[in-house]
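Here's a slice of the assembly, chains where they normally sit.
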Amino acid sequence: MIIDCAHYKDGARQHEEALSPEQAAERAMAAGEGEFVWIGIHEPEPDDLNRLAGLFGLHELAVEDAQMAHQRPKIEDYDADFFIVLRTAHYHEDSEIVHFGEIHVFAGANYVITVRHGPGSELATARQRLEDRPDLLALGASSAVWAIVDKVVDDYLPVVDAIEDDIEEVEKDVFDDDVPAPTARIYHLKREVIEFHRAVWPLLSPLNALEQGGYERVPEELRRYFRDVADHARRADEQVSSQRELLTSVLEANLALVSVNQNEVVKKISAIFGIVAVPTFIASIYGMNFDNMPELQWHYGYALVLALMALCVTGLALFFRRIDWI
Amino acid sequence: MIIDCAHYKDGARQHEEALSPEQAAERAMAAGEGEFVWIGIHEPEPDDLNRLAGLFGLHELAVEDAQMAHQRPKIEDYDADFFIVLRTAHYHEDSEIVHFGEIHVFAGANYVITVRHGPGSELATARQRLEDRPDLLALGASSAVWAIVDKVVDDYLPVVDAIEDDIEEVEKDVFDDDVPAPTARIYHLKREVIEFHRAVWPLLSPLNALEQGGYERVPEELRRYFRDVADHARRADEQVSSQRELLTSVLEANLALVSVNQNEVVKKISAIFGIVAVPTFIASIYGMNFDNMPELQWHYGYALVLALMALCVTGLALFFRRIDWI
Amino acid sequence: MIIDCAHYKDGARQHEEALSPEQAAERAMAAGEGEFVWIGIHEPEPDDLNRLAGLFGLHELAVEDAQMAHQRPKIEDYDADFFIVLRTAHYHEDSEIVHFGEIHVFAGANYVITVRHGPGSELATARQRLEDRPDLLALGASSAVWAIVDKVVDDYLPVVDAIEDDIEEVEKDVFDDDVPAPTARIYHLKREVIEFHRAVWPLLSPLNALEQGGYERVPEELRRYFRDVADHARRADEQVSSQRELLTSVLEANLALVSVNQNEVVKKISAIFGIVAVPTFIASIYGMNFDNMPELQWHYGYALVLALMALCVTGLALFFRRIDWI
Amino acid sequence: MIIDCAHYKDGARQHEEALSPEQAAERAMAAGEGEFVWIGIHEPEPDDLNRLAGLFGLHELAVEDAQMAHQRPKIEDYDADFFIVLRTAHYHEDSEIVHFGEIHVFAGANYVITVRHGPGSELATARQRLEDRPDLLALGASSAVWAIVDKVVDDYLPVVDAIEDDIEEVEKDVFDDDVPAPTARIYHLKREVIEFHRAVWPLLSPLNALEQGGYERVPEELRRYFRDVADHARRADEQVSSQRELLTSVLEANLALVSVNQNEVVKKISAIFGIVAVPTFIASIYGMNFDNMPELQWHYGYALVLALMALCVTGLALFFRRIDWI
């Protein structure tokens, strides 16, 4: 589904309504330096992409990739254009789950085609932000690439922070005796963190190439902006790496605490059983049927034995408390 | 066993029936640019290979490797040809096991010899796909190499997805209390994932060289196609690496949960024993044989003691339920 | 909040009182080689930075970063100046916690602007130390950068040593039977060590570039001073890496010891229960009501049985002591 | 002890009997292209080596290393010759243990001196294999180096396969309930695998250099043969790395299974105790001595209670079986 299709020239959008792909292709063909069209697609039908591929001469391999989500993040340089795959991340507050989406970008000299897969990868703000910066917009299609990558990477940071909060919650759970060990939650956080790393990490090397000027078609003026994006991506990736290691440690600490806890339980149980076993043993003695058991005839025998039992119970209870078993 | 032997020229197969190796060698010798023969062998007898080695001048070291499966994936550049070893992967739905096969390829300027070891590495679809692309076919033997490597690497992706599904099943098992801990299955998944990594990883560096133009004999036009293959191989390898880490975490989470579970069991047992031990103790008191135990003479003594026992049992049961032990 | 603003020329501060930013900018503009102004800001209001950005022509991306703490440590080279982000570390003795702060530095040819976020990143001593070295001061703004980075990195070392002390305390706790296992503390130390690594590690590569002369604007004479800083940073990072591994091992050793401990507890409990169960069994025999139990009529039957019980208890106690269960 | 000393010329051994070192040195001195002597020593006396060092001008550092086993595998380039250290591996079937030996090689333009330490590093087959290849033999001393390295590396593969078999046995033991957990065997396999890695890994980089033509004195024609060796060494190393990771996982799985097993045991025990405790409690009730316990006078009281007990036992047994505790 085509969402929007705009023509940018001299640092400004040329019209409000969306162009048709054919109009867009025509204008792109005729465009001069710093002039370009931006076509936004969401969950494309195969036909949408094939039509655009025909109009803009997109490479078949890139088009094949763009048909389907679950591509590897990458920046590929074709003769006429770039094909860029980005994974978007969005933290869903209620379910405390990170949703991953995908954005594919075809970026030629005078056109940008963005293909969004999945939810949470909306680009309107990137478009808006770019339109507020005529100086960058005037640098052409590369500025749109920057705006998109910048938006996607900036959206990583709140997700990483939300995961950080989740980890802190989990730490509290683990080290607070009264909450059951949140093993499953730790695991699912780790899974998210691993998937996140897989979204960010492959971007670092091509972003680095952009920063170092490895792609000639990107204007010199934008390099610093790409360096800024690369820096944020690195920050997200480093934090995510730390989180991965933290979660491994939390899992291990959790395991140790489960064992410590079990130890406590075993001690407590044993103490209580011990407290019951000893008076039971005493009672069993006076349950024997010997003819000659003088205590049985004593008038206060029963009372004395009860007292003895009480003494044992109290003594054992105090003893076990002193060695911290109950 | 020689499976097929075809002559390709001007982007099309020249005849339906299979050539003999000698005919093939003759045509290869006489072939011009973009013209080549493709010989397919399955589970070769030593004689098959030696005959071809003589006809095509294959290097003894490559022939020695091709006699036996269990080679390391690699792309080796000889003077006259390439020798390529690929490991194929196939997920067997019923047994939920990944089967690995092997394909060895001798690729000269005007001939391609493919040697398959083991099941699940069938190349007919690669051959078919290539025949549908006369433009690529016309680039010569290198296009057949691409078709083969592309097929093998594309076949990795459904396997990786199937392993992903298996991991999700295992996660459900681990975090669902009623299923016994699937330790053995986690381990066997990990084994597969490690073996998979060993199949994919050594390919990444030579595929990179193909993408970067490190081999002069590969036509410029095919480089992008090899880049596409390299990208898919990297994607498979990265996903497999994540899976490896996930499975390590699952194993650890599993261990923690086994411990937690044991804790639950110990608590439950202890509670039940406690509930039985206290009334047993009470009974043992009134089993003592003291002459002077006034309660024994009470008319409702027995009933009272039974009531006391019932009270103890109920009280303990409520207590243990409140502290969540039963 | 602007803290100080000084003008350095010919290796000396030119006046006692702080200049206004406008005066500073004016002098910086007019400054010759080796002459510069140094402006120190703490917890900046957005206005402070925007005003300085206007006066000194700071790059918008750097200013955006400097507004907020939680940047990644880095050294970024802009046309006119460097933007440097440093994380400071300070060990708080009472809480035994490491506090991290941040210092951002804009360093042009004739000006240095330092922006501090958070506590514990005070720069007065760096300024003082530099003022005591007219030879370095005369090298211009780069010398101030050195003084700042040197101060920040030198402050890492006592923190690393304090963590080392904490680890030694934790080791004593873990391997000393009487103290409960300090799982939570080990974990929190590991967390600190991971965060520390994240503060130091990203600095190593740009410090290396400074040492190797990768930045032309840094005078040759200062390179060795930056090498010294890089060496200290590497030392901190290597020690922190070792600590990370040590803490992982401590956690594992802790887990093993918890299990060993539990084993001891189970043995002890079992021995005690065994010691009680056997005489209880004997008593239960003589509690049977058979008509024909000759022992019951023996005059010393009761005494003999009590003696037998005592014998059993003593024998079992000795046995369990010999196999080291109690 | 000098084992053999042969003179090779024009691709063939010149005589049957062994030369004396002095004769060998003389012939080496006078040798032309592709002509060389090969001296084989086993467990050398210091004198043997010093004598050869004098005759062939070996470097004192290499001679010092060759006196003693336990050198690091390496290929060192001296002015006049190479000094090569190889670690040999041999799997001893009966003890299921890998034995490591060492071979040191001095390889000059016209001589090869091989020094063997320890058992299982016999070189006769390498010598034989080379003598069967006059074409390679004619390339001079480098061909002997190839024959030796090839032999040593080829001998790695059956060892790796034997370890693979051992790992599969261990896996069976771990996941088969009836065999005690083979922790010690897993550990010793891991030890072997680590030591194996230490034998192979340092060779990879110099073998790579040989393959890439990093050593000028090695004839172009042999490079491919060294590439073949390097490929086999890499294969052994990669398999050994996988095995290392597998063994770590087996150890973890083993730990989880021990815990699961313990859980089973605890459940089984608890069920049995529960089955005994309840009828014991019932018996203790009717062992009380209350005057007024009507059941005691019932004619079928005893039978009824016995029936009740049987009922409890059966009921509990069925219950515990249903929840899978017995």
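Letters A, B, C and D mark the chains as written, and numbering starts fresh at 1 in each.
The definition used in the following text is that a residue touches a chain if its C-beta (ideal position, glycine included) is under 8 Å from a C-beta of that chain, and two chains touch if they have at least 3 such contacts.
Only a predicted model underlies this, so the values are computations on that prediction, with no experimental measurement involved.
> Once every copy is counted, not just the 4 shown, what does the total come to?
So the full homo-oligomer, as given in this file, consists of 5 copies.
One rule holds in what follows: only the chains that are shown with their structure count from here on.
> For chain B and chain C, what is the smallest step count along a path of chains that touch one another?
Each step joins two touching chains, and the minimum needed here is 2.
> I need the common contact partners of chain C and chain D, sorted by label.
For chain C paired with chain D, there are no chains in contact with each.
> Does the chain A and chain B pair touch with the same residues on each side or with different residues, judged by whether over half of the numbers are shared?
Because under half of the interface numbers appear in both copies, chain B and chain A meet with different residues.
> Averaged over CA atoms, how far is the centre of chain B from the centre of chain D? Could you give it in whole Å?
Computed value for the inter-centroid distance: 25 Å.
> Of all the residues in chain D, which ones touch at least 2 other chains?
Counting only residues that touch two or more other chains, chain D contributes 287.
> Sort the chain contact graph into one of these: line, ring, star, complete or other.
Contact map by chain: line.
> Strictly by the criterion at the top, what is the full list of touching chain pairs?
Going through each pair of chains, those in contact are A-B, A-C, B-D.
> Under the stated contact criterion, what part of chain B meets chain D in this complex?
59, 61, 65, 71-72, 74, 76, 78, 180-181, 183-184, 186-187, 190-191, 194-195, 197-198, 202, 248, 251-252, 254-255, 258-259, 261-262, 265-266, 269, 272-273, 276-277, 279-280, 283-284, 286-289, 293, 295-302, 305-306, 309
> Can you check the complex and tell me which residues of chain B touch chain A?
171, 175, 224-225, 227-228, 231, 234-235, 238-239, 242, 245-246, 249-250, 252-253, 255-257, 259-260, 262-263, 266-267, 270, 273-274, 277-278, 280-281, 284-285, 287-293
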